[in-house]
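Below is one structure, written out as structure tokens, with a few remarks after it.
Excerpt of the complex: some chains, original placement.
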Amino acid sequence: KDINIIAVTHGQASDPFWSIVKNGITQAGKDQGVHVEYRAPETFDMVAMGQLIDAATNQQPDGLVISDPDPDALGPAIKKAVAAGIPVISMNSGIGAASKLGILLHVGQDELPAGRIVGARMKDMGLKNVLCVNQEVGNAALDQRCQGVKEGLAGGKVTVLPTSADPTETQSKIRAALSSDPSIDGVIGLSAPLVGEPAVAAVEALGAQSKVKVGSFDLSSAFLKDVADGKAAFAVDQQPYLQGYLPVTFLAQHAKNGTMPAGNVATGPSFVTKDNAGQVIDMSAKGIR
Amino acid sequence: MAETPIIEVRDLVKHFGSVIALNGVSLKVSSGEVLCLLGDNGAGKSTLIKTLAGVHKRSAGDFLVDGRSIDFESPRDALDAGIATVYQDLAMIPLMSITRNFFMGREPLKGFGPFRYMDMKRADTVTREEMHKIGIDIRDPQQAVGTLSGGERQCVAIARAVYFGAKVLILDEPTSALGVAQTSMVLKYIDLVRSKGLGVVFITHNVRHAFAVGNRFTVLNRGRTLGTHAKGEIAMDALQNLMAGGKELQELSGELGGTI
Amino acid sequence: MSTIYDVKDKLGRDERVKTSSLLTTLIRKPELGAVAGLVLVIVFFLVFASPTMFTLAGIMNIMAPASQLGILAIGAALLMIGGEFDLSLGSMIAFAGLVFAAALVVWHMPLAAAILIAFLVALVVGTVNAQIVIRTGLPSFIVTLAFLFILRGLTLVGLKWASGGATQLRGIKDVVEGSTLAGFFSGNALEGLFAWMAAHDMIDKFPNGLPKVSGVPVEAVWFVLFALFATWLLLRTKFGNWIFASGGDARAARNSGVPVNRVKTTLFVVTAACATLVAIITVLDAGSTDARRGFQKEFEAIIAAVIGGCLLTGGYGSAIGAFFGSLIFGMVLIGLTYTTIDQDWYLVFLGTMLLVAVVFNNVVRKRVTGER
């Protein structure tokens, strides 16, 4: 009998981060010889996501991978899946609620602690006034990153700058923010292609490379090039590929042999800096990192 | 007719931005009489009756209903005061059915309390009957008004106004799109309505139609009243000339055999 | 006198109307197009989707989102027939959700009071939208667009204030635990019936003996009732006539004595109330609310209404059409997850299905109504 594994996440296939997750899932499916499917709501929509989990449960897959940015909203749907006897692994977010809901294990790390670690690193770099550029305000997962940075940068000031998916607009807004508040000394983007790259361009256009440090969550090949060239300080890697690859592998093994690791797997955050950026660029251009 | 007129306006002025549409117009209508409002194209007839019907607010002047000065906030007020109007552009919704247009704003209800609903059957019957009276035999009262011919549409508007008119009936060129039979019907109707004691304001460009039913004739020209004449006081030819706004017509008319 | 006009033949038929079969007459309804579109979509999924889609559980799974969308779509359809748009619909869901959730968990109000407050907010927002549109004469598109931003922004600010910095507000389930009133807005209806059916092996069960489907989602009940009510309203009441008139030609309607402003204000309030109802249902179901709730629902609602045959220019459309439009759109949205189509192709298929369904709907409608 074919083994069927379904992944339901809150990130769209067109989102750079989640597209890598999906690549990991697809590859794991191939490697394990199981059938995998990736599904996500059209926007960050917990109600729709709960309905997608229900739809997945109805199909009685041999394993279910979910992300869980709102355990309250998704709880009932997850519990139903568990009650239906489907092994569930959560990834990326929701580590805190995993065991309570009957989830077998969690792969990845919540956004909030990830943000804290980034904040702490920026504090180490001596930054005091950081601009957290959020391309999708209201996406609770992204909001948590900024919140975490704020907590990590204890004592420093963090301002959230809401922007959109338009790089021109983002660049202009960052330039505007930097020129109206000259004390800003750090910019952290929540997406490397949508924010990180325009941020580097904005800092360059203002001639403030020496003063303003740029970092970003997630990777993109162009941003990694900036890191390698020293135009950006660091990129934060959660290894989304693994967040997709591992749960599918675990569930496939579980279906075949009944095995399952005993504890949660942390996939990040890890920092990519000038020293190691070069190795990552090519992998990133192919959607693996 | 020494009684107070149902409607009276004095020195009415109406501006649209820089356009002066009415520049001092006076008229009165008493019950049981047909006042014909005549005048050239663009003289301001429609603007005047729209002011009477509550569509426009006057810029200056007096407007009295039953001898009392009045200000209509909306056409609904005018309707509630018993003034029903057939507009030149008919005020119909092409996408809606004949019945729905007929009863628009005055729907017949059935049931009680919050569960009152439109009595569609009665509405259909009334519509069909009223249209029949005016000489139009409609195929289906649920047909969209937009698919009716120009004259059929006009008849719906007239039948509606007549059906709901209580005190005054205002008709803006009601016969212009009508066939011979329907025109006769409408004129007969006007006569009937008058004899029931309503006042009628009847706008037309056809001096024969005006003479057929009118008691008095008020002529507008370029936003001003040119004067009012009772039926006995003026000949059809003289009226015809007045209507044309003082343009000499003999010559033109003569060339075409004097038939206009 | 009536004989003068009587040129009908002996059977009372008008010679100017072609005779048509009973069947043609029966189905000469514009809504038939939307039904045909739905049939097409169902056939597609019967062929290409996993058979679980059309199990009882699968259908209920489609009903939940389709019903939520449907409640909004019918509200939007009424407003569109009345000649206006409400783009703040989606933001209103978030805002009403915030107010409702905050009333429960921040101000610790009883459920009934929280529901009342939420609907009061809808009344205010709807009235404000309407009054600005009416007084300024601006297109409602641009006015409600401003409120799309404003309400979404206020939700964000309010959430941060209510939750102390986060953009999620949780813990609603604990507060409403055990309230009977909550049963009207969340969970399933007819649970007893389904349990009984499960006990008698009439429907599928989980290994633990519970029925796989524990009832009809409560929003589906609201959806059907609202669709019936709206249809009755549109076709059989005075107010329905006024809605068509206001949307068909506001000036003509006003000249005929229809209180157009009152009609439009009511419709804006109804639309906002629909958003609030959906907000309450989703907040109670999810037990939480966040700043992205209802994102872009205004467009989905308009899409569903247009699929169902509403004209964007106003004055034409039906609630029953919006009903089927929501089912089509909701089925396509969820249905694609039952197919093996790769998620990367998801949008391509969504667009294509939409187009095909709408074109088909249109062709059928033209055929049956004889439009050219």
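Note that the chains take the letters A, B and C in the order they are written out, and that residue 1 is the start of every chain.
Methods note: a contact is a pair of C-beta atoms (placed from the backbone, for glycine too) under 8 Å apart; a residue touches a chain by one contact, two chains touch by 3 or more.
Because the structure is a prediction, the values reported are computed rather than measured.
Asks: Using the labels shown, and knowing each kind appears once here, what does the complete complex look like as a formula?
Replies: A x1, B x2, C x2
What we mean here is this: only the chains that are shown with their structure count from here on.
Asks: For this assembly, give the contact graph shape among line, ring, star, complete and other.
Replies: If you draw each chain as a dot and join those that touch, you get an open line.
Asks: Which chain maximises the distance between its CA centroid and that of chain A?
Replies: B
Asks: When all chain pairs are ranked by how many C-beta pairs they have in contact, which pair ranks first?
Replies: Chain pair with the maximum contact count: A-C.
Asks: Please report how many Å separate the Cα centroid of chain A from that of chain B, as a whole number.
Replies: 71
Asks: Go ahead and note the Å separation of the Cα centroids belonging to chain B and chain C.
Replies: Here the centre of chain C sits 43 Å away from the centre of chain B.
Asks: When the C-alpha atoms of chain A and chain C are each averaged to a single point, how far apart are the two points in Å?
Replies: 34
Asks: Could you list the positions in chain A whose residues touch two or more of the other chains?
Replies: Residues of chain A touching two or more partner chains: there are none.
Asks: Contact residues on chain C for chain A in the complex?
Replies: Against chain A, the touching part of chain C is residues 50, 52-53, 55, 57-58, 61, 64-65, 68, 152, 155-156, 165-168, 170-173, 206-208, 210, 212, 282, 285-288, 290-293, 295-296, 333-334, 337-338, 340, 342-344, 346.
Asks: Residue numbers of chain A touching chain C in their complex, please.
Replies: Within the complex, chain A contacts chain C at residues 13, 22, 37-40, 42-48, 50-52, 54-56, 58-60, 70, 72-76, 83-85, 137-140, 143-144, 147.
Asks: Across the complex, what residues on chain B touch chain C?
Replies: It comes out as residues 53, 55, 74-76, 79-80, 85, 87, 89-96, 100, 103-107, 109, 116-118, 120, 132, 135, 137, 139-140.
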